[in-house]
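The block underneath contains the structure these notes are about, expressed in structure tokens.
Only one protein chain is missing; all other protein chains are in place.
Naming follows writing order (A, B, C and D), and every chain is counted from residue 1.
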Amino acid sequence: MTEVAWLVPLLPFVAFAINGLFGRAYLKKHTGLIANAGVLGALVVTAALFISRLDHAEPETVALWTWAVSGDFALDVTLRVDALTLVMLLVVTSVSFMVHVYSIGYMAKDPGFWRFFTYLPLFVFAMIMLVMANNLLVLFVFWEAVGLCSYLLIGFWFERQSASAAAIKAFLTNRIGDVGFLIGLLLAWYVFGTLNYDEIFAQAPAVAATKPGMLTLICLMLFVGAMGKSAQFPLHVWLPDAMEGPTPVSALIHAATMVTAGVYMVARFNPLYVLTPTAMVVVALVGAFTALFAATIGLAQNDIKRVLAFSTVSQLGLMFMALGVGAFAAAIFHLATHAFFKGLLFLGSGSVIHGTDEEQDMQRMGGLFGKMPVTGTTYIIGGLALSGIIPLAGFWSKDELLGATLLSGGIGYLLYALGALASLLTAVYTFRMIFLTFFGTTRMASDRFAHVHESPRVMTVPLIVLAVGAALAGFVGVPPEHGLIHNYLHDTFLAAELAGLVHKPSTAFVVTLMAVSTLVALFGILVAYGVYMRRAPAPEAVAGKMRPIHALLANKYYLDDFYDTILAGGTRAVGRLFAWFDLNVVDGVVNLVGLVISGVGGGLRRMQTGRLENYAFSVVLGTALVLAFYIFMMR
Amino acid sequence: MESFPILSLVLWLPLLAAVIVLFLRERRAMFAVAIAGTLLSLALSVAVWAGFAPGAGMQFQERFDWLPALGIQYALGVDGISLLMVLLNTFLFFLCIVYAWASVHERVKEYLFTMLLLEVGITGVFLALDFVLFYVFWEIMLIPMYVLIGVWGGERRVYATIKFVLYTLFGSLLMLVAILALYFVHGNTTGVYTFDILELTQGTYGERFQLWAFLAFFLAFAIKVPMVPFHTWLPDAHVEAPTTGSVILAGILLKMGGYGFIRFSLPLLPDASHVAQTAILVLSVIAILYGALVALMQTDLKKLIAYSSVSHMGFVTLGIFSFTQQGLDGAIMQMFSHGLVTGALFLCVGQLYERTHDRLIANLGGLAHRWPVFAALFLFFSLASIGLPGLSGFVGEFMVLLGAFMAGTRIFGVLAVLGIILSAAYMLWMYWRVMLGTLSDAHRRLQDLTRLETAVLAALALVVVWAGVEPQTFIELFTADTSGIVQAITESETAALLAE
Amino acid sequence: MIIPALEYYLVLGAALFIIGLLGVLVRRNLLIVFMSIELILLGANVTFVGFAVALDNMLGQAFVIFSLTVAAAEAAVGLAIIVALSRHRDSLNVDEINTLKG
Amino acid sequence: MNSETLLTLIFAYLALACVVFAVLVVLLRNPVQCALALVGVVFHLAGIFILLRAEFLAAAHIIIYAGAIIVLFLFTMMLLNLNVVERARQFHMQAPFAVVIGALLFVEFIVLTGAAITVGAQGPHSPAWVAGQGGNVQALGQVLFRDYLLPFEVASVLLTAAVVGAIVLARQRPRRPRSSSEMGVGEWMAERYAKAERRAREPANPGQGEGPQQ
Partner (left out) sequence: METADLISILPEIIITLVAACVLLVDAFGGRRTHPGLLALVVVGSVAAIVVSVVARADGATAFSGVLLTDGYAVFFKVLFIAIAALSIVLAFAQGKEIPFAELAALILFATVGMLLLGATGDLITLYLGVELTSIPVYVLVAIKRDRFRATEGALKYFLLGAFASGVLLYGIAWLFGLTGTTNLQNMALYVQSQGATDPWFLLGLGLLLVGLAFKVAAVPFHMWTPDAYQGAPTPSTAFLAAGAKMGAMAGLLRVVVHGLEPWQDMVVPVVVAIAVASMIVGNFVAIWQRDVKRLLAYSSIAHTGYMLVGVAVVHAQAADGGLMRDAVAAVMFYAVVYALMTLGAFAVTFAVERRTGGTEMEDFQDLGRTSPLLAAAMVIFMISLTGIPPAAGFFGKLYLLQVAVNGGLTWVAVVLVLTSTVSAYYYLRVVVNMYMVEGRPRLLPVPASTAIGAVVAVGVIGTLVLGVYPAGAVEWAQAAFEEAGKLALSP
């Protein structure tokens, strides 16, 4: 039943089209239903596809239309259905659906309701196409399309200058990544003469043999794209600001789906990556570093959503680390679980913000658990999953990828160390967040505290569903290395195995590892408890204790400021210089020509004195010249 | 079909309309005639499209002796390249006249006459198969444009329009000399004295001569395109021109330069083209980055878009002089798309200006509150202009880059790619300043687009999406012709020399 | 047969020509400028007649007749113009008649 | 001494006189004296023509120049009573340059024609032939009225034109103020505007463009 695959993207697109055309004028609130219907439809079809292909996961394609044929460049728009696609689709559609439902409640009072439910299905469509793309160009097209949606949704409240600024920042940072991607793409076409996945993969070994340097370059360039999209250091700066967008957006786009596109892409191109160790190492290192780097920053953030944002960055870092060591399945596994619990956490924080009417600063929260039990419970489940407490989803996936890293040996040990440290900090900041938000004595103004309320059902139900997911999703990966997902994805990542990057761990190893990571997580939680609960001090006090470090972390290592002044400022300066140059030099020359000509004319004009004798003189002079010329000719 | 002079009809119908307009009194009737004329000519050009056989070379040819004493003919014909340009031309003119119905109220008769005359000139440039005829149209179009800017323009219109005319005239007159030289060199070598473009294209010319001729042609076309550093007339002209004037200017006039390069410089003077290739590629890349950077710092909406045009047309020349199939096809698509998108952007700015009477970015802001429809369309075209995939802008840029990479001039490709970051930067920044943020009280009670304006922009948007989602429709028209050109130029002996 | 040699007549003609030319260039008085022009014509006439005789070709003398006619005509028109001018200005100095210039 | 040297001497005198009088024309202060000097030139030139056996031309010169043209000059001077010697400067500032350029021109003449020149082909009108025609006058008539009839006619037209022109310029026209009814509409408007214009504009200095408005 692959031939109906085109329904998956089509349904959300239809929803988008309807809402976009008629939303403002006629549909108004009904747009929500239409959007939900569309996404639900996509989810259903996806599920059907998935089930129908549980046993046979080999790739199939659905050709749609010819995009362009120019000389030896020919490109068809084709949908691809294979294991990886389906897994991604499931994650995307299910989470999307949850978020859609949730949004109906969350955005209920927003004047831009219809706009919101126009953008959101558009994003889902773009994301689906991105996942289902069968060649680099289509991938790139929707790679940018999702970027556009994120731009639109971050800047959703456009009267806020900060929102627009964040949106543009996101778009531009992504564009930088995309340029890398585009160059990689062009190089790929230059090298392979095609953009189709399978054809590229088929030629990859040969190319690796002939010009490995070029192959590495391509992989690195593509990875630059991934860094942009998945907010890896140093292109991560946009993601925290992206929290300006409505919370459901943060949940869907900036936690569950879009930001994972980078991971998906590298995984998709595993046949290439496994052939270039250099690229792999780079990916792994960048990932690991980002994981730790972001986690540290997460410790010092007070905005509940920013904490989650940095945690997302850090988690994505872990996934790249896994990719880098060839543990593609593990990465995808973590991607899936992460989608659930991080989505859950974001929606939960949204629910908190919603309940405390737009309070985001954890320093002015606390003791909310009693007020909003459902949110609290689900939130804690999500937190545990994130910290990697057995048997929640996060545990299995994170544990697996850490294990794989360790097994890969060599640089792997370093990576493992970084990863482990990162997950320790993860536990710390996660529970710092939980404690500061839900427990202890409230730091809210009493009157506001009185108004705190649990969110409506339409919001809590998704929370619960996702909580279940966050709790159980891990079991598709159990037992480690042989879980459902592993078998399902086995063929897709065959290349890694052939390249000998997959190491079968011994049971003992697995068990010890599990123990270790559980302890790490628990230790983290204890630290958080110790600092923020037992002698529940004001967070400021904690900050005060370690002022310099705290300042450094709170300001995100001053990276944003660096970008603003050096990059943006530099560009603007050059622009100003050129503008001046254009106006005064380039155009100046043009006007100068005019001036010179008219000047010469004016000079000649002076000769027209109006005095007869001068006129006669010029006649005589002319005559003399002519004769002189003749005399000259005679010689 | 061949016997029926359909091209002449496409060409002269607007003139007929113009003449009729002269004798009419009331505004309504004049517009009715003008719209009818442009619409008919659009319809006919679509009919040509329908009857067009891709890859069959010049079609629908018409030939009559015009000035046999000098070997000058009245010869028309279309191949894919010119067909696309003609379509763009008739389409945009139709929309402009329709738009003018809402916006132009003073000196309507003169306005319509000028516009229709302009259409004749431009269409002729793309249809002419005789060099003199081509040149005649090339210059006929000067005067209406001059009047359009000079009469309906802004404060510094006189300076701008005279600058435009002189600059363009300078280039094209040199081209005229080159054309004549071509005529004689060809005549002296083959004994056939003719201005027939196809015939002349068959001929081969000496290296030295080619260089000189190329220089002359280059000046004419580079000024039209415009390439840095011959571009400074453009911002002035755009800023001062009335809305429709800017639309035509950016939409089609600039394309005449690119068209000239493709139709004449490459096939006629392949060796010289090879010699000049690197230089022009460098200029193109400079244009892309330089134009974008300058645009980044503009305070006037129209100037900003003008410089963005410089930057975008840089891609066109980059593609053309990559001497690759993809490069040329990309360049043509880029011209097509730029015509639609920038035209639309100027319409948007025009509507903005008519409402706020302000073009300074600093004085605007938050307009999206008042005009959701306008905001949406404006955003749409801004995105199209920064080459968002799925819209027409991307196709051209992408294929041009493909070409640039294939030409073994990868460095130019890489540099050009950086342009797309900058373009995103200035466009989004502009959109933010103008449409987003808080609305100033001065603009509280402004009306959103009328049905007419929306319809005009929507029509453009439709084509933009079409060209972005399924560009093949358009590419298949001309790709065969471009492949011929590519072949010709790669076969020139200098190419062989360079290859060694 | 011509006495003395033709060259003498030519030189005389040239001399008259040049003198007249100088008169045009140096004198301020309109009338004298005009007279200088007559000198130029006379110089041409001498040259003509000299050649005519040397070549046994009456054409030269015929030409002189025409030059005389022209001289007369010019005198008539020219003096008329000068008279007309004198109605506006009482000075006949060339360099004071320069309202048209530039 | 033989006739040849005699003739040469006569020529020498005549030529010298011509040049001297010519120089006087250019140098004298008083226009009247200049005119008289011109007469001197003409008379001696006539002598030279006689020397050249061009009797008719000699006569013609005296009649036309001395009798007509120069008299016209004198009339004009009377008319404008300019015979008084002007105290004003007689020569232009550019005189020195003029002399230089004149000298240069003369030198060029010499350089160009100084070499032994070969004159053109001999014509048919040998002295014998002239004598055969019955003298210079008849011969000239033959040439003039046979070969060069048309130019002769044209010359007559030329004189007519000159006369008409002279009359147009010199004739006194009725100067009575014309009523606007008699004026052409053009003049009428022209006057109306001309006043307003001149007032509106700065004292018109023709040709003084304010230069290109760059």
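Following the convention adopted for this analysis, a contact is a pair of C-beta atoms (placed from the backbone, for glycine too) under 8 Å apart; a residue touches a chain by one contact, two chains touch by 3 or more.
In this text, all values refer to a predicted model and were calculated from it rather than measured experimentally.
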item	value
Left-out chain, listing which of the shown chains it touches	A, B, C, D
Chain A residues that touch the omitted chain in the full complex	597-598, 600-602, 604-605, 608, 610, 612, 614-616, 618-619, 621-623, 625-627, 629-631, 633-634
Absent-chain interface as seen on chain C, which is shown	10, 13, 17, 20, 24, 30, 33-34, 37, 40-41, 43-44, 47-48, 50-51, 54-55, 57, 59-60, 62-63, 66-67, 70, 73-74, 77-78, 80-82, 84-85, 87-89, 94, 97, 99-102
Residues of chain D (touch criterion as defined above) contacting the omitted chain	108-109, 111-113, 115, 117-123, 146-151, 154-155, 157-158, 160-162, 164-169, 173, 178, 182-187, 189-191, 193-194, 196-197, 200-201, 204, 206-213
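Here is the rule we go by: only the chains that are shown with their structure count from here on.
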item	value
Chain centre separation in whole Å, for chain D relative to chain B (CA means)	65
Two or more partner chains touched - positions in chain A	594, 608, 613, 617, 620
Junction residues of chain D - those touching two or more other chains	92, 94, 98, 101-102, 105, 109, 207, 214
Contact footprint of chain D on chain C as seen in their complex	1-4, 6, 8-10, 12, 14-16, 18-23, 25-29, 31-32, 34-36, 38-39, 42, 45-46, 49-59, 61-62, 64-66, 68-77, 79-84, 86, 90, 92-95, 99-102
Chain A partner contacts - residues on chain B that touch it in the complex	163, 166-167, 228-229, 231-233, 290, 293-294, 296-298, 324-326, 329-330, 366, 368-369, 372, 383, 388-390, 394-395, 398-399, 401-402, 405-406, 410, 413-414, 417-418, 420-422, 424-425, 428-429, 432, 435-438, 470-472, 475-476, 479, 483, 486
Parts of chain C lying in touch with chain A, wherever the complex brings them together	21, 24-26, 28, 33, 94-95, 97-102
